[in-house]
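Every protein chain except one is present and positioned as in the full complex.
Up next is subunit A:
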Amino acid sequence: MEEEEEEVRALLPGGPDEAGRGAPVTPPAPGALPALCDPSRLAHRLLVLLLMCFLGFGSYFCYDNPAALQTQVKRDMQVNTTKFMLLYAWYSWPNVVLCFFGGFLVDRVFGIRWGTIIFSCFVCVGQVVFALGGIFHAFWLMEFGRFVFGIGGESLAVAQNTYAVSWFKGKELNLVFGLQLSMARIGSTVNMNLMGWLYSKVEASLGSAGHTTLGVTLIIGGITCILSLVCALALAYLDQRAERILHKEQGKTGEVIKLTDVKDFSFPLWLIFIICVGYYVAVFPFIGLGKVFFAEKFGFSSQAASAINSIVYVISAPMSPIFGLLVDKTGRNIIWVLCAVVTALASHMMLAFTLWNPWIAMCLLGLSYSLLACALWPMVAFVVPEHQLGTAYGFMQSIQNLGLAVISIIAGMILDTWGYLFLEVFFIACVSFSLLSVVLLYLVNRAQGGNLNYSARQREEIKLSHAE
């Protein structure tokens, strides 16, 4: 998922975006412009910030459209869960490769402005094709739409970050990353809670449920993508205008990807990759399939099931910055990752083996998810030299997307054949695999005298001793 990357960048002063050097902002031209239109003034930057936040809104909103409409999609398109989960798999496939090239495309091929517009177009077209698949009752078309949507979605997140760095570097950058993240979560949450209602409204006005209703609902959902495209166009204009007025350069991701670096990756880094894959495949596919689970096992109404299914996103919006601060202040990343993984394990155990109110388990999962993002992703920077950081993150996302694509399909098959209990056991196995890797990482780090589990004070001391 793209969010993690943002989180890293938000939390890591030495993250890959740091290399994206916008030219120093020249002093403002003599105040001929009102504050809102003057690129050097805060008011204008806030306007830009608003546009940046809505730039990603569409793709986050539409990413989880299938989860929000799971029953409707399966019923109207007459597909089983395995085929339904292909909608998620098709989103992930292009990103197995694109993770490596998003930065390259932005920097070398399109430039940030055109790159953003093009990726937004992909998102829009993908969503429209996805919806047309519904209207024409062609599931393959829906899959193709998700594929196109996937091409745009993740790369758009890269472009969004680049804009943020270019406009806010050295000013309110961490806050901006935080806000963008929260906006992403809000997009997901609104989607979960809105789409089912929207479907019923469309159903009422069209007179019947069916694939046409589904298609029309998705088209209406696609308006958010158009909104994002408008933001992309406006940003491109403002960015160009700022360049003209302030003589500011186009933003660059500065990511350097060298695939040959992979052979230099250390054992702890591979363990971090495994933790990442094992953990996220037990979260996102679960959310994709969650709505029906809460309805069937716990007797939740459709709205309540949507609400609980989005709670992970809701919690992570405010908790990410808090946990980020906590991890920054305390260090000891491996212990935090261990806590997050154990919490996720406990949460899945509760969902699988008890009939306790699932709000408990889902809130735990939300906390765990926020904590993991803050503790796991920065660890990469401790075990990789800075010039390989881009490759390492690209690789991590690529593996994660590969894992998500494969596990989505497997999860759908398990659900159709053996039911939710078995699916939960499967997710428990995934998290447990992740836990195994955390324990191994701790031991390896201990044995090698690695720096992964240093407290914040130890890190400071080492930094000082290096400086001397």
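As a convention for this text, a contact is a pair of C-beta atoms (placed from the backbone, for glycine too) under 8 Å apart; a residue touches a chain by one contact, two chains touch by 3 or more; residues count from 1.
As a working rule, contacts and distances are computed from a predicted model.
A.B. asks: Looking at UniProt, which of "Gpi16 subunit GPI transamidase component", "Glycosylated lysosomal membrane protein", "NADH dehydrogenase [ubiquinone] iron-sulfur protein 4, mitochondrial" or "Bardet-Biedl syndrome 1 protein isoform X1" names the chain we cannot see?
C.D. replies: So the chain that does not appear here would be "Glycosylated lysosomal membrane protein", according to UniProt.
A.B. asks: From the listed residues A:212, A:432 or A:455, report the one that touches the chain absent from this view.
C.D. replies: If we include the chain that is not displayed, A:432 is the one touching it.
A.B. asks: Can you say which of A:67, A:142, A:257 or A:383 touches the chain missing from this structure?
C.D. replies: For the chain that is not drawn, the touching residue is A:383.
A.B. asks: Against the chain that's been left off, what residues of subunit A make contact? List them.
C.D. replies: For subunit A, the residues touching the absent chain are 71, 74-75, 78-81, 209, 292-293, 296-297, 352-355, 382-383, 385, 415-422, 425, 428-429, 432-433, 435-436, 439-440, 442-443, 446-451, 462, 466.
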